[in-house]
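Heads up, one of the protein chains got dropped from this complex, but the rest are sitting where they should.
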């Protein structure tokens, strides 16, 4: 078998994965099957899709493994059911699209958001590094062709010249979003993330540069955009959800700062050292999954440092900070930080201001950096969707922002100095 | 507030948990809310409901935390919607029933089946120990009354004198089964575990000794029994599923035996020592969750011992043994074990015969030890269900058994001695 | 039993109806059970919920009977689960609310929209007439009290002084809409009409004048409003759907005009005469259901009049007119009408311009006539929803309008005069 053949080689018998979102995920290609078996891909079983969100939605325990299979399955269906046989689609790009879909989240770390924030890592850079580095995934991809790993990485990084394949995986209506909205809705049990994916898939049409949607699918796309909006504000930005992340951030930050300050750990955090020092290799990165993080968090409960111990315990036993709505005022925040400090509560770890913002949809304009959704009309013309849909127009380019303050309520009530305590409570009451 | 009051004290505002199976789980009672917040209950988030089954059904990643809430919610609905106001129900037993429902799985260890098998622990004994020992859960329960923890433990152990409350949680149609069948079906994505729980709940009637079902619910019960049967053979006993367990069993067994043989671990397995030695305390038991087990499994990949390292790697990267159907013949098994040994493959770790069996339903007879399902007829008479339902009668008391052999296929093909290799292959071919 | 008792009398045993939307519909009250058994309520089984829409969505065959039960069930749950025990709710209003909910659609005629348009009837007036007239429904309601029928009619007509009860059944987030969106989505099989009704119900709070929604339900309400918007444009205004209605309108119009012109029917349309003449009694109205209309439509296929026969055949055999998008221009329309006439095609029956418009949400302002949706904030303040929700604000008060032209395509291609035919085709092509 020549190298080129491997990319299109079929399995002797199709493999299927039972999946609640897609009923079955169908694997017919040898390269996909081999990628799934690599240790780097299997690792995604130990990275939760929604990080700390299971602390507010208790069934949100699903991993990035299932999501990655789901994105692959959607791209496979777009190709096999909607694109195949159409002029603008070159079936030689199938392996590239399928592999990029499957691997697009490969570099996510444990509790990704917290991890990136505290250790200054970038999951996109690590996705690229794993694909092009000395890994099992790279070994499989290289069987397709020596340049294939690099090509897959470029599609995921959106630097590949094939804009059509990129838009299947990364655009404002891509396979990634279509899978995660449905999957996250299913596993949290909410009714928001639903839209008519079957219809959208059926109406997708390839062009040289992007995926178009036939105009008869406009309402299905509206529904998709609104589902996404709902999922952001109801699930991903749910203030209790963010409370788990706030706690994890501060625990990791404390551990890192203690290490940098020369603190002597009871249980030396071997696996974290490269991250504390910023020297991690690909291998060390791939090794650090959520089992490791949870293992150390539990160990840290037993540490002498009262802040590290308390924060770790709070996270493990879900003793979250309380949150209050907030207008983002720096003055208020600074005043509260000072009062906390006076009361002997370290505001660096026990007082957090979080802001969330989301831009549900945007068209292409200076500074937007988004690939707009284009509709294909019956007469062959192409129209940007916000020019056709009142609902989408109404939210286009509008950034919604929200602020919350997080702190442990009971610590405040325990402040001994009456004046400080009352002052803090009075400020907080005004916020509420 | 007197002690007695605490058991019936209501929260200022009802709390709800979004849940895909029950839409919402409603918590109105202070004692339930306080139990959920204990560290022992929060630990159930780190114990998967279906252990290693996620290696065959990739979305079976849900924890015992959600299941425990679900069993609680079903019992709450039985009481609040079906029993309340009926003569045979004493509402003073409500806290007892709710707490026992919530805590019934508290003592499950990480990857429970493997763990119990290798370390000879018993999750039921640990459930009792946690409830009656020096724990946060015990502290909360004791607020109801000094004897309350013991009573809750007795309900879970089926030794309490209140047979009605026991039958709500442990019988052949109990809240436990009703939750897990639906939950496991939902999270694996299969269509088997469905039945009309609403109808069954609505038709439940309390008597002094047990929960009866009105006879108009007979078909719904049939459906429930068949759903259970299907879930056992399609999901819980799925041979690929069991393959993950086989591997984990052998990995833990190898580690334990190495320790007992004085092997020097690169990374000393501190957390496992009490289990290797059989001296674990409640605290050590509660500390050992799946994050810890996974952490060590990953560490063990780096161990010098080739068997431990290989087995751990296989489990983490899902490189499962192959399985073949098998008739249970000891002669065949012994012959294969000997051949493996001759070929230099240790059959203690690389050759496993597994048998599964299930008795879908049984009535009460010598040796059966099962509480039968009783129907309440319109004329007030009580009938055991297998005397009324052809379908249930047909499977009553019939134990179905199945055997599988597990071994690593590629090791066999790599045996250098042609005669041994061919002999093994020939025996295996006959099995197939 | 005194008159007053009948309104609150409970059935000996609760009755349930299996329902796909609400799982079960629970009837505990004698008056509701008796109303369901009346012939006027049973007649709703012979009136489709979505009229001619089954010609485009083939499974939209469900009747107003199920919808009426559904609205009743939602109101029952609002009362029994959310309102009961709250200060602003007077449980003496329960029978009024339940009966008004159950009967709110009682006066709908067969294929309601067409019927009202052609025969100038008004389903709201007939609902009132049936409730207050000499009917079985009136007989049952009168058992509650002599003035009770009138009160129920006033709630449905929105003239009753109890604004709270009115708002449960008729507002921008009422039980009527909550049932039909979900029901119509279920029976058409689309994914649009879904929203978290459980959450909305749980967060409803009564005041003297209206139902409020706690602010934590804002996103669920957004989702509800968007679901409604989607259902309007995807289902109710689906241009193929409206094609069936256009055809039925014209068939009924032709029959009426023929009668008025003294045409001698082969099969005298006895049941239609009071409607042709505008003299129908309540009894005649109640007698005219969709079985009667379909019976006559099939008879009319055999009539001598070619237009009546052709239109009736088209409707029965689903040979719909074609539609084209259209800008609403009167000039274009008049030109086309003239060309049709010249070609010998009667534009009164074979050329139809339809406009659809919908205002998804509006607040209370001069000319709006809508009861706004009010949110109840944690601090007790009440806020109109469009002031809080960006998404709702963006569509508030904006009327979306659409036009379509309907005509039989093949008639145009059969026009013998080349010039007329080409001129018509050229105008139509420009529209497309």
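All chains are identified by letter, namely A, B and C, in their written order; residue positions are counted from 1 within each chain.
The definition used in the following text is that contacts are C-beta pairs under 8 Å (C-beta built on N, C-alpha and C of every residue); 3 or more make two chains touch, one makes a residue touch a chain.
The structure presented is a predicted model; accordingly, all values stated were derived computationally and were not measured.
Considering the full assembly, C:186 is the residue among C:33, C:186 or C:237 that touches the omitted chain. Among C:58, C:86, C:304 or C:365, only C:58 touches the chain left out of the display. Contact with the omitted chain, checked across C:7, C:51 or C:66, is made by C:66. If you put the missing chain back, the residues of chain C touching it would be 17-21, 23, 37-39, 42, 45-46, 54, 57-59, 61-63, 65-66, 69, 186-190, 287, 289-292, 294-295, 298, 316-319. As for the chain not pictured, it touches chain A at residues 16, 23-24, 198, 202. On the side of chain B, touch with the chain left out of the figure occurs at residues 190-192, 194-196, 219, 222-223, 226, 229-230, 233-234, 378-379, 390-391, 394-395, 398, 400, 432.
What we mean here is this: only the chains that are shown with their structure count from here on.
Relative to the C-alpha centre of chain B, the farthest chain centre belongs to C.
Chain B and chain C have Cα centroids separated by 51 Å. In terms of their C-alpha centroids, the spacing between chain A and chain B amounts to 32 Å. Per-chain Cα centroids separate chain A from chain C by 43 Å. Counting only residues that touch two or more partner chains, chain C has none.
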